[in-house]
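These notes are about the structure you will find just below.
As you look at this complex, bear in mind that one protein chain is not there, while each of the others sits in place.
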Amino acid sequence: MLENAMLENVRVLGSAAWVFVALALIGGALAVTLPNILHAIFSLALSLVGVALLFLALGSPFVAAMQVLIYVGGISVAMVFAVMFAFALREGPAGAARRRRGLAGAAALGVFAALGPLIARASWSPHFARNDWTVAALGRALLQHYNVVFEALSVVLLLAIVGAIIVARREPPQ
Amino acid sequence: MTLQTLLLVALALFCIGLYGVLSRRHLVGVLVGLELMLNAASLNLLAFSRAGMGDAVTGQVIVLFIIGLAAAEVALALSIIVALYRRRRSVDIDRLHELRG
Amino acid sequence: MSVLVRLLRGIWSLMLGLGVTLKNLFRRPVTQTYPHQKPELSAAFRSAIALVNFPASGSHDCVACMQCVNICPSFCIKVEGDKPEGLKRKRATVFEVDYALCSLCGLCIDVCPTNTLKYSKTYDDVGYRRDQFVYDLLTPFRAGEAAWRERARVAAVEAAQPASAGPAAAAGEPEVGR
Amino acid sequence: MTLHVLWPNTALMTVLAGAVLMAYVAFNGMLLVWLERKVSARFQRRLGPTEVGWAGLLQSAADVIKLLAKQLITPRHVDRPLYHLAPVLVFVPVLAGISLFPFDRHLQLHDFNIGLVLLFALAGLGFLGIFMAGWGSNNKYALLGAMRAVAQNIAYEIPLILATLPVVLLARTMSLREVVEAQHQLWFIVQQPVAFAIYFIAAVAETNRAPFDIPEAESELVAGFHTEYSGMRFAFFFLAEYTNMTIVCMIAATLFLGGYIGPSWLPVPGWVWFFGKVYLLLLVMMWLRWTFPRLRFDQLMSFAWGVLIPLAIVNLLLTAVAIKVWR
Partner (left out) sequence: MAEIWGEPAPQPLAGNGDDTYYLNMGPQHPSMHGVLRLLLHLRGEEILEAEPVIGYAHRAHEKMAENRNYLMFLPNSSRVDYLSGMIYNLAYCQAMERLLGIEVPERAEHIRVIVSELNRISSHLLWFGTFLLDLGGVTPFLYAFDDREEILTILERVTGSRLTYSYGRFGGVTQDVDALFVEQTLAFVARLRGRMPDYHALVSDNVIFRHRCEGVGLIDQATALRYGVTGPCLRACGVPYDLRRAEPYGIYSRFDFEVPTQPAGDIFARYLVRLAEMEQSCRIIEQAVAALPAGPIMPEKQKKRFKPEVGESYFAVESARGHFGIYIVSDGSELPLRLKLRTPSFANLSAVAAVLKGTMIADTVAILGSVDVVLPEVDR
């Protein structure tokens, strides 16, 4: 498009969103670095809340609510639940993981270095402010256009529940 | 904040998650990293949806699917981790690797 | 169907319980608002022991026989006595009770030969230190002690003379019985 | 080009509304504590608070002063960040939740078109705070209490949501104000008595009130997840709990009892109706609490999964079929 350069500078979010970005990134950074795994999960929850707020700011309150309801209220709680009852909480000796950390950091930085400039340089053709969705539209899309996916997902969830129960069940004492 | 900045933020989140997945020895720690990566993807999708790439609903629908799938994934992963822990008394990736076979 | 019947029966039982509490909601509270409403003490109410003030003699009649000291399971009574001049019986000069130790069994009252021990009726003693509960039972009698001794001496002297009245005047008949 | 933000219009408005809500939450907490004491006392043929203020009305204020003045004790063995964060994290979602309601026709901060979903999402946030408290306290009673609380809340959130769905079907909206507006002819409790019953029972369980007060069963777990908290931190939990009660009763009043709608011939403002209904429901919750013994944990769970959820699903299906037939 012709006006690419101009359009790229159009703001999708207000500057208040930087707070949410900070929340998401700091929470994420803590989640991958804190040695105590429970602290890590709680930081993940913080990051998820940040992402949910970003969703909200992006004009998708329903998705944001679902993110909080399922991700924060469900998934992270399930993680905490599992960790509390079953696991040795702290990781092994820190020194043993140093090399791994170095490699992981290099890999992550590498990905960022590879993709970041691409994103920065790529030209997008955004045409904004389409706010024409409602919960009803979302529901119609889910149940009509994406019906097969929706049903498949529900089957997957059911299977996951059954599978989880079977796998995690304590073997009866013999 | 422009679309580009938002995409960079999502990339940063993705890389943080990647770092977590690669550096953690604790299985749940790996799972935490994975969730971060999934969220980065969701953020991307919504940003595009917002920016009018595709129709307004599709991006949101896919994010909803991601959330649902993540729930299933975490449930299964956690149950597998619990079962592994019961059998091997460890959630350390390296030790699990050594114990294979 | 039986599940439904059980469910309904369960709900009905809960309703009955709610009925009971609702009924009591509208009944008069039974609370005594203590500092505003003082309790009525029964005649038998037991509090720390005290010495009876016999009207006839105007004083107590502790003869320091030590029976209460010896019977006390808590070892909380301390009695000392001397023999006033001219009298046959001893007379208490110290009578202390450590109320913090007392178990209010009443054995001392049972054994008292002169029935000069009784329960007091104070129920609201407070203190910050334990030694505040060491009661000196002779306190109310201190003022009249010298006069009593003088009267008793005179009575004893009179009793020694054959013409005078009986010796009962000094001791006095106990009128606080149990 | 800024996208519209879903908060009240200006920053000043936001701050003001927040302050008013804070004040209401604090006042409401104090009022409910006083009410609970008074009501429980009368159920038990006692007097309750009588000394501070008329009929002991200032007793709660005196307690707040006491709690404020108390030393904040941090036990040595706690997980500090979690221990300190938990009370706030429990309290914030509750505060946010109470800001969503239409107290009167024109008395609402912002009418979200998915207000109901937001409410449940916020309720989900509270679990994490409870978990943090339970784990951070590093105390087995607290941990057990947190476990129980979260398991119970998740189990009862399902019937809670399922019981509100028939109302959504009937009102064809998830906006709280529109749900209320849909009840001008008939309160939804008339059409949905079973849903209301399920909702109310699940709501009592959600707020950890007797007979579902298993997470803080004092005869079993001492005080559950807030065993190690004292002073103002404890007060936060306490306040969150009472505000939570208020919120579930507000939802019930909004969804089933016509919210701010009352008989139109009476010259009574809508908010009076709203709060009247809310406090009536709160009184019923107190009545339940002071009548029944506590369930056992597994019984509680099987009651949710075995009775409430099937009942709620059947009710939802029947409602859906009925709507399809009659509309």
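All chains are identified by letter, namely A, B, C and D, in their written order; residue positions are counted from 1 within each chain.
By our rule, contacts are C-beta pairs under 8 Å (C-beta built on N, C-alpha and C of every residue); 3 or more make two chains touch, one makes a residue touch a chain.
Bear in mind that the values here come from a model prediction, so they are computed numbers and not experimental data.
Peer 1: One chain isn't shown here. Among D:Gly53, D:Pro81, D:Pro211 or D:Gly262, which residue touches it?
Peer 2: Missing-chain contact among the listed residues: D:Pro211.
Peer 1: Using the definition of touch stated at the top, determine which of C:Asp110, C:Asp125 or C:Glu150 touches the missing chain.
Peer 2: Result: among the candidates, C:Asp110 touches the missing chain.
Peer 1: Given the full complex, what residues of subunit C touch the hidden partner chain?
Peer 2: 9-11, 13-14, 16-17, 19-21, 23-24, 30, 42-46, 67, 71-74, 103-107, 110-111, 119
Peer 1: Using the touch rule from the top, list residues of subunit D that touch the missing partner.
Peer 2: Touch set of subunit D with respect to the missing chain: 40, 43-46, 77, 135, 138, 140-141, 143-144, 210-211, 213-214, 217-222, 290-299.
Criterion: only the chains that are shown with their structure count from here on.
Peer 1: If I rank C-D and A-D by number of C-beta contact pairs, which comes first?
Peer 2: A-D
Peer 1: Between subunit A and subunit D, what is the separation of their C-alpha centroids in Å?
Peer 2: For subunit A versus subunit D, the centre distance works out to 29 Å.
Peer 1: Compute the distance, rounded to whole Å, between the mean C-alpha positions of subunit B and subunit D.
Peer 2: Here subunit B and subunit D have centroids separated by 33 Å.
Peer 1: For subunit D, give me the residues that contact two or more of the other chains.
Peer 2: 3
Peer 1: Mind pulling the residue numbers of subunit A that touch at least two other chains?
Peer 2: Counting only residues that touch two or more other chains, subunit A contributes 10-14, 58-59, 62, 66, 74, 128, 131.
Peer 1: In the complex of these two chains, what residues of subunit B are touching subunit A?
Peer 2: Residue positions touching the partner: 1-4, 6-9, 11-26, 28-29, 31-33, 35-36, 39, 42-43, 46-47, 49-53, 56-58, 60-61, 63-65, 67-76, 78-83, 85-86, 90-92, 94.
Peer 1: What does subunit A use to touch subunit D in their complex?
Peer 2: Residues 10-14, 16, 36, 38-39, 42, 45, 49, 56-59, 61-62, 64-66, 68-69, 72-74, 76-77, 80-81, 84-85, 128-129, 131, 134-135.
Peer 1: Touching subunit B in the complex: which residues of subunit A?
Peer 2: Of all residues in subunit A, those touching subunit B are 8-15, 17-18, 21, 24-25, 28-29, 31-32, 37, 40-41, 44, 47-48, 51, 54-55, 58-60, 62-63, 66-67, 70-71, 74-75, 78-79, 82-83, 86-88, 91-92, 96-97, 100-101, 103-105, 107-109, 111-112, 115-116, 119-120, 124-128, 130-133, 137-138, 141-142, 145-146, 149-150, 153, 156-157, 159-161, 163-165, 167-168, 170.
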